[in-house]
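This report concerns only the one structure given below.
One protein chain is absent from this view; the other protein chains keep their places.
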Amino acid sequence: MARSSRVREPLWVRLILRTVVVTYLVLLVAWPVALVVLNTFQDGFVHMAEALADPVVQNALRLTAVVAVSAVVINLLFGVTISLLLVRYEFPGKRALSAMIDVPLSVSPVVVGLALLLVYGSRTGWFGPALADAGIQMVFATPAMVMATAFVALPLVIREVVPVLEEVGDEQEQAARSLGAGGAQTFWRITLPSIKWAVVYGVVLSLARSLGEFGAVKVVSGNIVGRTQTATLVVEQKYQNFEQTTAYSVAFLLAFASVVCIVVVSILRPKEES
Amino acid sequence: MSIEVRNVDKRFGDFVALDDVSVSIPTGQLTALLGPSGGGKSTLLRIIAGLENADDGTIEIEGVEATHLPPQKRNVGFVFQHYAAFKHMNVAKNVAFGLEIRKRPKADVERRVDELLRLVHLQQFAHRLPAQLSGGQRQRMALARALAVEPTVLLLDEPFGALDAKVRKELRDWLRRLHDEVHVTTVFVTHDQEEALEVADEIVVINDGRIEQVGTPDQLYDEPANDFVMSFLGDVTRLNGVMIRPHDVDVNSTPVDGAVVGTVTRLLRVGFEVRVTVTAEDGHDVAVVLSRAEARGSGLAEGATVWLTPHRGALTVDARPAAGVSA
Partner (left out) sequence: MARRRRPSRAVGTLNGPSALGLGVALIWFSLLVLIPLAAVVSTAAAGGWDNFVTTLTNDQTQAAIRLTVVQSLLVTAVNVVMGTTIAWVLVRDRFWGRGALNVVIDIPFALPTIVAGLVLLALYGKQSPLGVDFANTETAVFLALAFVTLPFVVRTVQPVLEELELDVEEAAASLGASRLTTFRRVILPSLVPAIAAGAALSFARGISEYGSLVLLSGNLPFRTEVASVRVLTYIENGNPAAASAVATVMLVVALLVIVLLDVIQRRVSRRG
């Protein structure tokens, strides 16, 4: 990228802007994050080992994995289906659906929790009592936690896949059809390979978001220690119980998992082809 | 007849793409669908392939009623303007696709792919990805891919439209020679009259959703059914109320009976020809093309008065007053 010097800012302007930006980012993000990492490992891996030996923590990590993976699988199936429908098909109400898909991104997690509680609460919810009679416990149990997590991460796969589907166009699919491929064959052999990276990226973003969900899960889980407590809830509880080192360790694990997900994919993802 | 199109209508909203179109496309020939952009020729091709549904009318391919068959059941080969290469597969895999869908034995697939890559001169590129090929090579790969399944008919939608002029010309010659070897019934869409005249056995001229004329290149050029066909297939000018090709106008430097009198207003030499603009007494311009020798012989110069007559035996067509035909 050769930049013409005539339209470049003078050095002093650039130095000032650079300093302002670096200072802001260091104070707001880099330094605090570094401190948490340092706090976690101030005595080596001792605190981490202690935290991992705690049965409450072990349970929470296991539950977090179950809830996050379930929500991601649901969002993957739903997201790819909706993306295909939105890009490749015409149907009434498409514009409205496409706008509604983004709603979960701007709804407060607490409101998400409240909304699910009002419908699936086992005593006063709209559907809750009927489901409870059928022996299905939604709220204060895993199903509602999966739903809450799926809700907040809902648009992430779609937002990755839709632009790629639009960019790829449907000519390759038409070519496959003209060569004798049916609908399913076209999807598995042509469509899916061409949106592969968008799907992977969407899944990883969803996973990172799902592992870290806090507010919505807090409302619908009941926060029952050892039963419906996920890793983020453990962080809150341990911190407030003055078990700060455990809180830091679990927080670090969560942050590490999320960051690793994103870094790995940005490395794996092939650079934009021309 | 290989493809029978009967009374096909197609609308996109208010826009009439095809209006009661019927045409027969002969077996084993190379047929061009020629016409201006938006005239409906691509839509007709896509309806034949099943990529688009006709609102009304029927399609028959080699005696088989195909109107309601999905594209994958029609056994047509389709080549897209922008190649539609499967980007995640290498060249060999692209060509093998249709055969694998048809579950042919592996050895057969390999043999056939090899044969086709040889035919389109891509055998040394079998393991490259489409992104590593030039436009012309990608289009040849697309052609091999379409031919691999031994289609009843081969359909090409502006196959050379995205290529630059030189590659276009090479591929055009090559398509003609390929067709002489393979003899599959082929239909291609083009808006380039030179391409159609040079390559096709038969040309179907389509404009405004209607078929204007069907015939061999010579028939179309020599006996155009109307002024649209005449003007679309080559330059035309207006002389005394008729359409005529500029090279069919004689320029006389002395008065001639029944001639159009005018003044030379512009004289332009382009390579071996001389383009003359003569402003007639009634004020409208007549374009004339002469060879350099003719121009020199008649001693033309700007400002000179000349008498214009149609060349003996020249083709003329009455100009439709409403049709805004331009030279």
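Note that the chains are named A and B in the order they appear, and that numbering of residues resets to 1 at the start of each chain.
Everything below uses one rule, namely that contacts are C-beta pairs under 8 Å (C-beta built on N, C-alpha and C of every residue); 3 or more make two chains touch, one makes a residue touch a chain.
Quick caveat, the model's predicted, so the values are computed rather than measured.
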item	value
Among A:36, A:52 or A:200, the residue in touch with the chain that has been omitted	A:36
On subunit A, residues whose C-beta touches the chain left out of the figure	3-4, 6-9, 14, 17-18, 20-22, 24-25, 27-33, 35-36, 39, 74, 78, 81-82, 84-85, 88-91, 97, 99-100, 102-104, 106-120, 124, 126, 147, 150-151, 154, 169-170, 173-174, 177, 183-184, 208, 211-215, 218-219, 232, 235-236, 239-240, 247-248, 251, 254-255, 258-259, 261-263
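Throughout what follows, only the chains that are shown with their structure count from here on.
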item	value
Subunit A and subunit B: spacing of chain centres that average the CA atoms, whole Å	53
Subunit B residues within the subunit A interface of the complex	49-51, 70-78, 80, 82, 84-88, 97-98, 101-102, 131, 142, 145-146, 148-149
Subunit B-touching residues of subunit A, taken from the complex the two chains share	171-172, 174-182, 185, 189-190, 193-194, 196, 273-274
